[in-house]
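So the structure is just underneath, and the comments pick up after that.
For this view, one protein chain was removed and the others were kept in their places.
Presenting subunit A:
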Amino acid sequence: MQAELLDIRNHIAQYPPFDEMAEELLDQVVEGIEVAYFRAGTQILELGQQNAWLHYLRSGAVEISRRSGELYNRLGEGEFFGHFGLLRNQRVRFPAKAIEDSLIYKIPYETFQYLWEQDENFADFVEVEDRSRLRSAISRQEKANDLMTSKVTRLIARQPVTAPSTVRLQEAAKIMTDNGVSALLLMDETGDFPKLEGIITDRDLRTRAVTQALPSETPISDIMTEDLITIRSNAYIFEAMLTMLHNNVHHLPVMDGHEVRGVIALSDIVKYESQSSLFLVSNIYQQVDVKGLKKISRGVPDTFVRMVNEDANSHMIGSAMAGIGRSFSQRLLELGEEKLGPPPVPYCFMGLGSMARDEQLVVTDQDNAMILDDSFIPEEHDEYFLALAKFVSDGLAECGYSYCTGEIMATNPKWRQPLRVWKEYFTDWIEYPKAESLLNSNIFFDLDGIHGETGFAEELKDLIAEKASGSQRFLTLLARNALNRTPPLGFFRAFVLEENGKHQKSFNLKRRGTAPVSDLIRVHALACGSRAQNSFERLRAISKTKLLIDDDAGNLRDALEFISIVRIRHQALAIEEGREPDNNVRPEDLSPFERSHLKDAFQIVSNAQKFLRFRYNAGGGRNVQ
């Protein structure tokens, strides 16, 4: 293979099963390739057609269907197709169609057969898929879901390899070679603690040093990358992946505050799982207008249904859906800033409620707000931020996130305020609480900075964590509000049904199910000074204190999971049957198993509410403190 074709070999070598293939074999693959371009909408392989090529998708997207025409799989960059037929009689068994403009590397049958004979891993990979397509599809998806629920720390295999930023080029290259790493972190060691100052990668060495024939004595600080993009150690793997895609970097230092925990590379993630199921999320960032985002948003319910059918748990689904919602907001903010120009003062865009808690589902409205820098002058700057807020809010509405009926959106001037005012709001809510105002501000206690100066949101979280646990009256009123909605259980464990317009006799699994649980978990979490937002993470923080006995926290977690998953399945079923998904469940729609377990779960919630009333003296003022 010609060295100049390295770009092409490197691309293939990123993806399984080619990632574990010997270099000589890879060279042969490249030698045999024929490149072909297909316009979106073109049928690449027809059912029954003679085909002698393995098709590797270099860029674009392809849909594979079953004989029946039903969608079987959707492929993205680095995936291949056409092999089912190659293993048999070279007739196409699964037709393929380009759904985006696609560039395909066609690998000839002779090469395919040679790889199959020479490389056991390759043979397993293509055969396993042939033998039990469904099973492997599911396990692939499960691993993909892992991406959304596993933290980046899972990918850190070693201590970070570092060097002082004073080293010379050759020394740096030697350290990297000796340690077998593709990136070296450079530390400023002049202070008391070493501080991360820059990074240099293999690629930098090639492009910045070798091609320019820099002398080996060049200080590394001359060519290292400063202004680092990093990721916090509690981030999910898929967030790391998005950060990389988004900033076009291939290495991310993982940070615990100011301390470096390690470095993860794009290839680590790609090895961990192929990109396929992140198709939607990564696609969001490629859209250049609201129209494009709207088009993509139509795929959100499908993604939701797919995760449900593959037995993802509610935490996975909730965080994936919230991640998708966050990505839409972030992309809209970027597009808004492109349209309106850079913001006149720094700001932070906050997601509130279920998005902040990572508990979003498909039927959801938008809850958001803006924290502006304290240098904000309304007469000069507010026109900009109103326009930006409106752009994002309208865009989200286009993408299926309907306007918040309670006006909790950044378009509302009350929720578009400088940090100083936000601190006053929270101080007021916590130190001078009134039952009525707390009812409406509940949602602000689940907050997450999703764009811009996210440090502003962190400051608010600090303030809440610091003040809330000390204000007994605040906790009491918050607990009382949390008791307003009770589970739908009556005498003798019968469901209490509500007459509900077209939904007739049903109960609302959000209002009377998941919401009361997350409400009561929030009270305990604030009482113990936790900064967590997700209900399951809050429960973990709570169980470390003595607020609840261990068993109670565990039971509550199981109850929340079960109620959530019944609610999720109910919505997925509606989407599959082409109905509008909602939260109203009729008992006759449930299996006897689900009915019985749901009653157990409601009983647990009911008991937890009784404990909440007792613990925070929330019994309606009868208890004198």
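Definition applied: contacts are C-beta pairs under 8 Å (C-beta built on N, C-alpha and C of every residue); 3 or more make two chains touch, one makes a residue touch a chain; residues count from 1.
Note that contacts and distances are computed from a predicted model.
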{"item": "Protein name (UniProt record) of the chain left out of view, among \"NADH-quinone oxidoreductase subunit K\", \"DNA polymerase-3 subunit epsilon\", \"Branched-chain amino acid ABC transporter permease\" or \"Hydrogenase iron-sulfur subunit\"", "value": "\"DNA polymerase-3 subunit epsilon\""}
{"item": "Which residue of A:Asp101, A:Glu171, A:Asp302 or A:Asp365 touches the chain not shown here", "value": "A:Asp101"}
{"item": "Absent chain, residues of subunit A that touch it", "value": "2-8, 30-40, 42, 58-60, 100-103, 106, 211-213"}
